[in-house]
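Every protein chain except one is present and positioned as in the full complex.
Our next item is subunit A:
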């Protein structure tokens, strides 16, 4: 029998028992979509945490523990390791840096970088350039906003009070310096912990502004200096640390292992990611297992439908066999029918699951923020449900396999029908 004719034969019968077949397809769809949606929660949570980790830190960065500045010998060794791009020295200033600009004042944290090392990394500047001279600085994205005069302070105090009365808080984002701060000169004073006093004011020129932080809630008013600053202020107390940048994500682990073998105390966010991926792999397998139970329940429906189909068509099967239809063909026709039921159920389940997933991601942030009486969470990158192609393939395969297995026994029974018995059935 031509494949086209087999398809026509199967569809003709499915059409004949429309209601029963439709209900069975619905059962298969519900089972499969339950599996997909359930597992999608696992994928969604993993995605949220993964994005969180990836946005916190540069993922190709390895942190070297230790309070002292890296020795030349160590630096040379680390730089010689394959795939290491940059070894960056950073020194955080002890205490705060006080800024004065026109009638405004502000307070910031200060960090010193080696400009030539920093230049080898992808730029994190929103505008301007890196500092070259001792009196050049780069400031955080919110630096201008943190420069307040007396009038601003009064308004912020007033707005904060009003917000407090309404059960929220005000972040002061509407005040501060509104002009372009780039290329402006500011006076800075450094706090000296030993003398418990500020240094004399020095003039610095703002030559660059950093990019906006990835988190909306993070206010970056920091100041970055070039290492020439220490020539000008040799007595400043600093806390040095070292970062190693690797050329690509997949090379982070090998570099990390190499450095650990050499007894360097190193850490990367990617280690956390690997542990998390393993945890979520087990978690998702668990969810898929639970979801498969729903598919198995749906398979009982397919089994019943196919058994009914065989029973109802006993005479027809007898006629087909009498005029020369082989047992293999009879089995194939019934298997095709159960496979189509499974396939249609699976396709509908995928569509329904994507709709549910989309709706969950759109609505749940509001529901959660309402339930927790939190501020609006819709600005955060929260993924409650994620359906990657791999999940569709796994769930689809399970669903189809179960449908085929469910139809197998009835199809086998159909081939065993005896022609003589079948033809004796009442019309």
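In this section, contacts are C-beta pairs under 8 Å (C-beta built on N, C-alpha and C of every residue); 3 or more make two chains touch, one makes a residue touch a chain; residues count from 1.
The working rule: contacts and distances are computed from a predicted model.
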| item | value |
| --- | --- |
| Chain excluded from display, named as in UniProt, from "ABC transporter ATP-binding protein", "LacI family transcriptional regulator", "Membrane protein" or "Rieske family ferredoxin" | "ABC transporter ATP-binding protein" |
| Option touching the unshown chain, where A:26, A:319, A:348 or A:405 are the choices | A:319 |
| Which residue of A:13, A:159 or A:205 touches the chain not shown here | A:13 |
| Absent-chain interface as seen on subunit A, which is shown | 1-2, 5, 9, 12-13, 16, 315-316, 318-329, 418-420, 423, 427 |
